[in-house]
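Omission of a single protein chain aside, the complex is shown with its protein chains in their original locations.
What follows is chain A.
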Amino acid sequence: MQLESMYQEIILDHYKNPHARGLREPFDGESFQVNPTCGDEVTLRVKVTEDGKIEDVSYEGQGCSISQASTSVMTDLVIGHSVDEAMTTMDAFTELMQGRGQVEPDEDVLDDGIAFAGVAKYPARVKCALLGWMAFKDALARTSNGAEAV
């Protein structure tokens, strides 16, 4: 099989050199998410400006290359964007991951996120790819400025 189709270079790069990693202050919302089947976990914080812009996402956790790289890519995709834009991106990524490999990703929306198209063919790994995003959504819901959009 095509191991390389799942483990694209982009994924391995993000895994080895994750972006925005570490927990930072200040933050407005925090979430702890765990994948009960494998024990992978992430703690993620989000800082939202008064006008609804995502100022920072910080996180730490343990997990496989897919979950770690996906969280790293997510921070690139959402930091500096409005909460609404981030939700649109999340919907696109979720649709890609749940598409069993049948969804054509839009690089303009997902950027490095398109590298996860191969993962969508492996149902057991989809949860890994979504772990950080679930934490992001939950953390946003706990903020006063971002909760409405979630």
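FYI, a residue touches a chain if its C-beta (ideal position, glycine included) is under 8 Å from a C-beta of that chain, and two chains touch if they have at least 3 such contacts; residues count from 1.
In this text, contacts and distances are computed from a predicted model.
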Which of "Lipopolysaccharide export system ATP-binding protein LptB", "Cysteine desulfurase", "MaoC family dehydratase" or "ATP synthase gamma chain" is the UniProt protein name of the chain not shown? "Cysteine desulfurase"
Pick out which of A:L44, A:I66 or A:M90 touches the chain that's been left out of the picture. A:I66
What chain A residues would touch the chain not displayed? 1, 3, 6-7, 12, 37-41, 62-66, 122, 125, 128
